[in-house]
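Only one protein chain is missing; all other protein chains are in place.
Presenting subunit A:
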Amino acid sequence: MTQETAARRHAPGRGRGLPARLLANPATALSLAFLFLVTLVVFGGEPLAPRDPNHSSLHDILVGPGGDYPLGTDGAGRDVLSRLLVATRISVLAALLALAVALLLGVAGGMLAGYYGGWFDTVSTWLTSLVMSLPAIVVLLAARAVLGPSVWLSMAIFGVILSPVFFRLVYSLVSSVREELYVDAARVSGLGDARILGRHILAVVRAPIIIQAAIVTSTAIAIQSGLEFLGLGDPSVPTWGSMLNEGFANIYRAPMLLLWPAVAIALTSVALAVLANTLRDELEGGARPAGGPQTAEDGPRETAHAPVRHRPEETGTGRELLSVRGLRVGYRTPAGVREVVHGIDLSVDRGEVHGLVGESGSGKTQTAFAVMGLLSRGGRVLAGSAVFEGNDLLAGGEADRARVRGRGIGYVPQEPMSNLDPSFTIGSQLVEPLRVCLGMDRRAARARALGLLERVGIPDPERTFSAYPHQVSGGMAQRVLIAGAVSTEPALLIADEPTTALDVTVQAEVLDLLRDLQQDLDMGVLLVTHNFGVVADLCDRVSVMRSGHIVESGPTREIFRDAEHPYTQSLLDSILDGGSARGPLAPTDRKDVDR
């Protein structure tokens, strides 16, 4: 699923532009409007100030709002409105200074360290950890003591302290993108590093940086106001924090003084937080692909013809173990329910291996998942039944189905590694179902698990039992999963591409193992695969799926010998195995090589 999440990360929804989508959310629209107002004040507010913000008039101390002073005056007789306008400019610009310093250090450092690695990586990571371990307030107090009271200086220093936020964000994104094949492809294309960083890497880190910037700016405003409120700022420079300080000093005589800077700080912080949230939703969560599996890619859609059935009289022999009738599976999408399996019939007899073949998107895995009740989110069975030993697996509650699944049906997945929990030993993962499903005690379950590991051909069962999944190879992990699947001696084994992730020599061994176990335990097997070699090796019967329909079904030999449906024929024609080799490079092919 990495590519899917990658696509999600990189691709904001198309259609409407980002500004339009941001404005569609009322809270965000209000926030943006407020931030726009703040911006206007920052750049055009000073000339609007009716008076010099530092001019104190001893006749007008603590005058209430109205008249000459729209917002009144403070304890030194200074015009509050003028001070608020100028303070907005200074507070916001100082916060932006912190942001700029943090961005410059963090983004540049993170990109270089993540992309090049090496000594720069080591040094900058160490420095980042050092900076992160420093308590910000203490550093800022010390800086004020040494360098004097300046909101600009303290915010620049705070920017350095904040830079690890960006460094770590960018560093982790860049080091993961650097491994992407498209970056390799760009290098092979002859692009220089600067261009790769600009085109491929910056594009990935842009959205997270913007979101983080909104958060960091509001942090800077809060810290700055805190420092100034403590009275550590330059008294001649009005800021929101120093106005708070002033208001606090006169809180009993003129409580309104506290209100204006507090409102400014709170609203700016809230607006930034709301904006950051919406940006995150829009930039990172936008364009979420519709739920559900992919659909068939090329070729026309299959119309609902009845499947070609070889020897249909053989069904209903009384040996039927699993009988699927009229199964329809659909996924919820914004445009309604999309059906991916269009009413198929399928049966697996006792002791029979039934292959379900098809290309990606044909619905074969969805069919198997539906039978087991493992459809991914948004998916559900729309119609049909799947009768297993007299019980309909698709009716009834989840609890009933879970009981049948645990004892009667075993499952071997495609990716062995992702189906073992990395934080538990292999042994404990094998023992648990034995204890839960079969009610064995600890000792018996352990003995049984060791026996199973030996049975599936693991050379040193004791060691594998106490190993963690990452300590064994993919082939061994698949053997472990097979051991787990057959541990309850199920009557039916559902194997979803059980050898696709394995090397071909390991695949051969795993196929041998599956055949042995199937014969020993007389299991019915539903084998989902795209590989006709695997079908030829294991299956007694085959059903060929395409676009959610079964197009042909019959005994394996007959399907290989005389497939009737054109799709089956075209699939068999695409097989390269057993075809002729290309042969050596003929001299005529070599126009400019004379040998």
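Methods note: contacts are C-beta pairs under 8 Å (C-beta built on N, C-alpha and C of every residue); 3 or more make two chains touch, one makes a residue touch a chain; residues count from 1.
FYI, contacts and distances are computed from a predicted model.
A single chain of the complex does not appear, and UniProt lists its protein name as "Peptide/nickel transport system ATP-binding protein", one of "4-carboxymuconolactone decarboxylase", "Peptidoglycan glycosyltransferase", "Cell wall polymerase" or "Peptide/nickel transport system ATP-binding protein". Only one of A:A76, A:I137, A:A186 or A:A444 touches the chain withheld from this view, namely A:A186. In the complete complex, the residue from A:T239, A:T268 or A:Q507 that touches the missing chain is A:Q507.
Against the chain not displayed here, subunit A makes contact via residues 2-3, 6-7, 10-11, 14, 180-182, 184-193, 199-200, 203-204, 289, 297-298, 359-360, 503-505, 507-508, 511-512, 530-537, 556-557, 560, 570-572, 574-585, 589-595.
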